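A single protein chain has been omitted from the complex, and every remaining protein chain is retained in its original position.
Let's look at chain A:
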């Protein structure tokens, strides 16, 4: 068995003295793991950092086996991301969410494309730190949708209206309008406005937190709990950082 293509590093862990177990998100083969000879050595260690774009070749005698990767660095976004704590937190959250949510070796090209675009956005965009977290929310919306648990934000679940949608029902994952949701507002999830319109650069910190709470609720219920997983630590750290930023701006 053999395949080759592009991939994004999700994680890499040391295996033995100088080798590594690599986990990547590839376009054609989904989330995939494999052994890399010399992967934690001086030459390949820097290449296998989370977020790096690689050209990969995977080979295994038997398809079910772990297999072995041959890797080459295509491009590293880390040079611009590493110096900024919030960018780095967002990148770590993105790769850990993909790693925790997708089944292994299942093809999800839309998630790959979205992850690639969002990493590049975090790398290049200088506009608004909360916008990077909003990019994570969009990525998570895509993951939910690809796994069959997508949110229906097209119209109000109660009235059928497509105007003034500000809530999401935690039961049906459908949008609810302000008027219909008012009596139950403490039981409904808040729908941030940036998810309803075109992609915008300016997203408030509070809206980003609401977005993460929304997608986090459904990911936890539909994906992570089913796999007996807890929410990824990197995502939790980003969320608590945003909460403390929001508190500071209120004070």
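FYI, a contact is a pair of C-beta atoms (placed from the backbone, for glycine too) under 8 Å apart; a residue touches a chain by one contact, two chains touch by 3 or more; residues count from 1.
Basically, contacts and distances are computed from a predicted model.
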item	value
Among "Electron transfer flavoprotein subunit alpha", "Chaperone TorD involved in molybdoenzyme TorA maturation", "NADH-quinone oxidoreductase subunit F" or "Recombination protein RecR", UniProt-listed name of the chain not shown	"Recombination protein RecR"
Touching residue (missing chain; options A:83, A:148 or A:183)	A:83
Residue in contact with the excluded chain [from A:13, A:65, A:154 or A:225]	A:13
Missing-partner contacts on chain A, residue numbers	11, 13, 17, 45-47, 49-52, 73, 75-80, 82-83, 85, 88-89, 91-92, 96, 232-234, 237, 241
